[in-house]
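Of the protein chains in this complex, one is absent; all others appear in place.
Chain naming follows the written order as A, B, C and D, and within any one chain the residues start at number 1.
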């Protein structure tokens, strides 16, 4: 009897109840690039950062821009808040799956004690024909108890309705800042595991950043490790276990970087990417172009069957 | 395939479920100036500021003054709290639609951590024959989590009962004060988007004020923009997307200003105005006079079909 | 068309639903002095201040003293907490109406952030045969959001069960202290309006006190007004609109003062008084004597039909 | 017509609904010393203070010790938390009545803002065959609003199920410490009244202690009174009105003191005592001895018919 290599994850779909399996399969195989990948378009920056994110490409201020992009460029799903889902999604129903994001907040107050309040329910998602719900969990926030209480309600309703649960696993808060901040390997790795143990079907992770100064502040053994970013990604994906991982993009970066990190996460056993500003802060034809490249990268680097 | 100009908003009414459509149509077309405009009379200053607002026109202290004004001058609707709705609205039922304001607070404590508590429910609105409900959202307040939790309940009940939701979108709180305060283009723009994404059918906005000193404190790109107030209004209206926008008046200003900003918001694609003190702090005949001018301005500047 | 004088309030009873009308009529016409007046006996000082209020007249410590007084001297109603209502009211059921006070607190902690917690429900009032419920609202307290949330529950149940709602409208809290304190015309005027807009059928007000030093700290125009106490009372009563007003007594004062302020409030359009210590801190026959004088004063100064 | 002497309380039992009367009668007449007295055995020190209270008599650490004592020495009832009730009471069911204590806390954190959280319900008490429930109310704590909200739930369920309510009325918290602390006549007197007005059927009081230094810090007239401890007890019992009073023991004192204060409370119109450490911190035969003396003292000093 020998130990099992940690990356040899069993298929997630095979562990899911029928409702979750049906819906998640739609995202993984019937829409988007397919073959078990996830190419997700998030459009929650209008509340998380405010309209300032729309200035680089004024057309993006009209949610129709992102909805059309998601539908016409062939996304696995689009993720947005209840207001957009109710007013804009009906025009694209059946053309692209919907992930209803259930909580959100402005970035006006400090995030020292971050908490993202629920503004919609799993029942709303069912009513609107969504194929998954999204929940932002601020891992390590001093208000984690309220956060987990909210998530409990969502997770439990997901089990009741067979609705896949996507967790935006974001390390955050003053206590974490004292331990190296929200971008360290330590922080992202912890967030990945936390989301999985709290019941995520899909975990959205930010890119871990290797920064010796910050890493020194993290707990052992992270403070002493010398790993590449690629290796850090691999381990974070492992920490999510059977839950699928999609990599988050963040603010706009170069095309090379976009494609590189896409390869990294897929090679690590991840299932896809969720890039917002890196896509829709571009003019329509440029957006289509980078989407095409991302799609190719996803399909060429599949290393795990969900 | 080309991008869609952001101002070319699709009709809101066409996206609404029957109950909301029926009720909102009443305000837009059957009462008030009509032709898709909204002329709303708010009478919640008695609790938001106290009776001090009634001293300039002592007759206004008796709520009958505003109720009669709304009914006889032909308003699209009157907005008030539960106490007034229960005691004074019955005499005017059917003569002017009612927007039941569901939350409120005094201005006695500091607004550093502003939160406006629910004092009535959407069911109360249904029971009283109201055609919409109003909710004050303090965008950016440190207590936004409690605010959004309350709003979630209201929004969800609005969906259940087909009740239009008007959001008083007010930037507020200590964190915002450090970023230029509640009147900047940044603040109003953010509030407009937030309200729409949280499910508003109609968004009540304050007038953005251009003040270079304050604007410097706002996040980029707002800190670097050089826009006119008119342009700022236009963009705030755009940020509300398919949600309709009504402009708030604030404290009493000159007639010219009143009419100018009415033109601005209508030209920007807004749907109307909600002026209180600027109307009912005038003696009866003077009030009727300015109302007439506002009404004309609304009808002459319609630029969008709700 | 002319403005309506503010004091010419329409009858409250005519606006009430059947349950409220039936019960309130009992207080106004069938018990007590009648003719639309309210003479109420409060016995909640034992918890609001502790037993110290009973020392001037030791007999008053036994609640039987107040219950018998209310029944035998012919009060419109007696107001007390659930414990007294359950143990002492049954002996007087049918002899004097009951106002069940639903919240209360000790005065041991500071009232900087005053909140009076619910300890009974409108259902309790129905079960005990009460004809109204009482609720203390701390207008302007930093915890007004919790206060209003509690009141919402009570007000809504009052609508459901047809139970009249009496609001003890008390300005309170650190923020108010910085604006002149709880006894200014500003504070009482605000409290009167707030209670009415929150759904009170009857508002219990303290006597506004004219004190130039304190008034300077209040917001304009109050800081600049020069009004008599009588005029201030008149305006506070007006601020309560169609809600009936009863004047509170506070600590023991001279008989002349008691009768003077009774005349003031009745002349201002108020409906009566609610004096506790000024009545039951007297020996039995003295108490009966002052009650008789109050009753007369009420009946002689009626200026409004409820 | 003359005033009623305050101590001449009407029978409590005659005011109670059938369920409460049935159960309370069992404690007063069918078990324990009888003749309307209450001899109660509390066993909640293990959580309120921790196991340190069991060291003087190691046998007392096993709850069986107290359960047997209560059953074999003939107690009116035993009071304990849910864990003991579920694991140990079944062996003694029917042999001694049970008071299920519904809230509790450790004494590890400061009691500046004391609150005792509910850990069981009145329904649990019904299920376990208890004849009463116990609730600790921290009179005067800055968190009194949460305390009263909890108590409201308990009191209301007691009314629903006909379950007698025993309130542990404990003055507590930082604000009270500034007014002389938790043992003054002022504090105990206030607590007695508060418990009664909040709906207690039985009030558990600590012994008021006369201490001129501390009494100076209390509000008038307490700060100026010169009363004996015996007189203070008498007045506290009076403040509880028709609610029955049992005196608490506190830490271990001399036998003379135990019996003296037992006489005091009975002479004052109290109904009995609730001594824990003074009883079960003794070896078995010594415990039986003092119990016998307490029982005698109770029966010899009855001064009131419940």
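The criterion applied here is as follows: a residue touches a chain if its C-beta (ideal position, glycine included) is under 8 Å from a C-beta of that chain, and two chains touch if they have at least 3 such contacts.
Just so you know, these numbers come straight off a predicted model, no measurement behind them.
The chain omitted from view is touched by exactly one of A:61, A:101 or A:179, namely A:179.
Which of A:193, A:214 or A:277 touches the hidden chain is settled by the complete complex: it is A:193.
For chain A, the list of residues touching the undisplayed chain reads 1-6, 8-10, 12, 15, 139-142, 144-149, 151-152, 155-156, 159, 171, 173, 175-176, 179, 186, 189-190, 192-200, 219-222, 235, 238-239, 241-243.
Touch with the hidden chain on the side of chain D covers residues 44, 46-47, 50-52, 55, 58-59, 61-65, 68, 72, 80-84, 86-88, 90-91, 104-106, 108-110, 115-121, 124, 127, 146, 283-284.
The criterion applied here is as follows: only the chains that are shown with their structure count from here on.
With angles rounded to a multiple of 5, the C-alpha fit of chain C against chain D returns 70 degrees of rotation.
Two copies of one chain, chain A and chain B, touch each other, and the residues they use overlap weakly: the shared fraction of interface numbers falls below half.
Centre-to-centre separation between chain A and chain C, using Cα means, comes to 57 Å.
Chain A and chain B have Cα centroids lying 35 Å from one another.
None of the residues of chain A touches two or more other chains. If you sketch which chains touch which, the chains link end to end in a single open path, with no loop closing it.
Going by the touch rule set out above, the chain pairs that meet are A-B, B-C, C-D.
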